[in-house]
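Every protein chain of the complex appears in place save one, which is left out.
Naming follows writing order (A and B), and every chain is counted from residue 1.
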Amino acid sequence: MRDITLGQYINGDSPIHRLDPRVRLILTLVYIIILFSFKSILQMILALVFILIAYAIVKIPLKMLLKSLKPIIPIVLFTSILNMFFISGDVVFSFWKISVTKQGLYYAALMSLRVICLLAGSSLLTYTSTPIELTGALESLFKPLTKLGFPVNDLAMMMTIALRFIPTLLEETDKIMAAQKSRGANLDTGKLFERIKALTPILIPLFVSAFRRADELALAMECRCYNGGEGRTRLNELRLKRSDLKATLVFCLFCVLLVLAGKI
Amino acid sequence: MSVIRLENVGFTYQKGMPDEKTAVSEVSLTFKEGSFVGVIGHTGSGKSTLIQMLNGLIKPTAGSVFIDDEDIWSDTSKLRDKRFKVGLVLQYPEYQLFEETVKKDIAFGPRNLGLSEEEIEERIIEAAGYLHLSPELLERSPFDLSGGEKRRAAIAGVLAMRPDVLVLDEPTAGLDPKGRKDILEVIDNYHRKENKTIILVSHSMDDVARYADTVLVMNSGKVMYYDTVEEVFKHSSELRETGLNIPTVTDILLTLNERGIGVDTDIYTVEKAADTITAAVKREVHI
Partner (left out) sequence: MREYIDFYEEGIVSSLIKFDNVSFSYGKNSVLQDIDLSVEKGEFLAVLGYNGSGKSTMAKLINGILVPSSGKVYVDGMDTSDEKNLSEIRKKAGMVFQNPDNQIVATIVEEDVAFAPENLGLDPKEIRTRVDDAIKAVGLEKHIKDAPHKLSGGQKQRVAIAGVLAMRPMCIILDEPTAMLDPKGRSLVMNVINRLNRENGITVVLITHFMEEAVLADRIIVLANGKIAMEGTPRTIFSEKDKVTSLGLEVPPVTELAIKLSENGIKVSKDIIRPEELIEAITALKEDIH
């Protein structure tokens, strides 16, 4: 619980880890759009192959990918079955009142592949990017909006602080719960209303502490010359490298392949 | 009166995971009735984990914890009752305060015990007395108190449960010298009047030496020493080698000894240190 990372960041030093997070983010988005705009099964298989190659580059074991796919298996099965049974067309085989059609099978396979690719693609992003990298990427990408008066810097700062304090507050919750349990607080049994009431001794100290921390943090930030986002520079400015361009080109190549595959 | 006994107790975080970490291992010891045990050790020596196992907050991953010869985990439905025998004051206990008034906050524990209102009132008065909380202060919001007062109010909340064993995890952390001394005096006074078992976790060997009769030294999750203060301080040079903060005077005596001055080194109070140095210096003069 302590190591909250959106998804699950896997520390590594693969070429994909080294990409500019903005490139990672945009390519993932484009990949997802592609998944939804292409409709041939060959295209989906290519998309799956592509993402599997990416996993191989990052050296994430296939087992891990399968494990993360586990929770969506029921959804995949459910949609597949629906597609199989309710799409009319050339009947392959039928029993009782239900008939399975060729088109139905085709759509079932397409949908399943699409969902698997979708999950694999977005997981790859979170496996290879820390939340702070993603925050930085979003901040940089949305920077033009600053001119329209949109507080991009402030939002990024809030995001950073949230990420910084989630583990701290979780730890604090554990401590307060331990303290109240030691005083006989009964948190595990009772009716719903009683249980909610039993949370008061945890929630009040937690809020008090969060506000105290916020006060102290604001003070410390002020002491370190923070005056809002304006005029701030960054230690690690995001700059596109040669490898980022290469990755983008490889990705474009993949897109071209997909389009070609659609024409077969 | 209750006796806590640990048998081969161990605790491993994230057991079975790649990042598993053993916090405590193979701890077997008995906390004797009425003793005042000082627990010392580095951060990460397992002392905080150990004390949270004493009242069942943490379930050991190996071995058993007995309170009055009953394994506290043998019947989890009775765990809560057994927990009441051991009062645990965690670090920075003032962060647990939540009621509108100090009085209500102290009443939280006793109320959870299911006591009658008169009994609760009696407990509050008793606890407030030990911790020097005035009647006027009892009516105030705990959030309006000074740091030292908050700390005392929080300790009162545990004391009011009249536990047989009182465990305190660094109760003086972050206080000023007077605040530190006040808290320690309160604990000492409570121990002497009630003759209940006290287990005091502290970073200050000086404090442990001054108040405790028994010392438990934890090192890398294991018991390094568990004996009377006198016996443990016979190992003062080993303690220093482990990097523990031994009392300043003991440290001075050890260095003097290394320099060839014949002083006793199993000493931990200023008075006795002065005596042994005086004796040694006078001996040298007569030679």
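By our rule, a residue touches a chain if its C-beta (ideal position, glycine included) is under 8 Å from a C-beta of that chain, and two chains touch if they have at least 3 such contacts.
Worth saying up front: this structure is predicted, and the values here are computed from it rather than measured.
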Message: Just to verify: which one of B:E20, B:D68, B:D144 or B:D176 makes contact with the chain not shown?
response: B:D176
Task: Using the touch rule from the top, list residues of subunit A that touch the missing partner.
output: 2, 130-132, 160-161, 163-164, 167-168, 171, 212-213, 216-217, 219-227, 231-237
- prompt: Mind pulling the subunit B residues that touch the left-out chain?
  reply: 42-43, 146-148, 173-179, 181, 203-204, 206, 243, 245, 247-249, 251-252, 255-256, 259-261, 270-271, 273-275, 277-278, 281, 284-285, 287
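Please note the rule applied: only the chains that are shown with their structure count from here on.
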Task: Write out the stretch or stretches of subunit A touching subunit B in their complex.
output: 172, 175-176, 178-186, 200-201, 204-205, 208-209
- request: Could you pull out which subunit B residues touch subunit A in their complex?
  value: 52, 55, 57, 80, 83-84, 87-91, 93, 95-98, 108-109, 112-113, 143, 157-158, 161
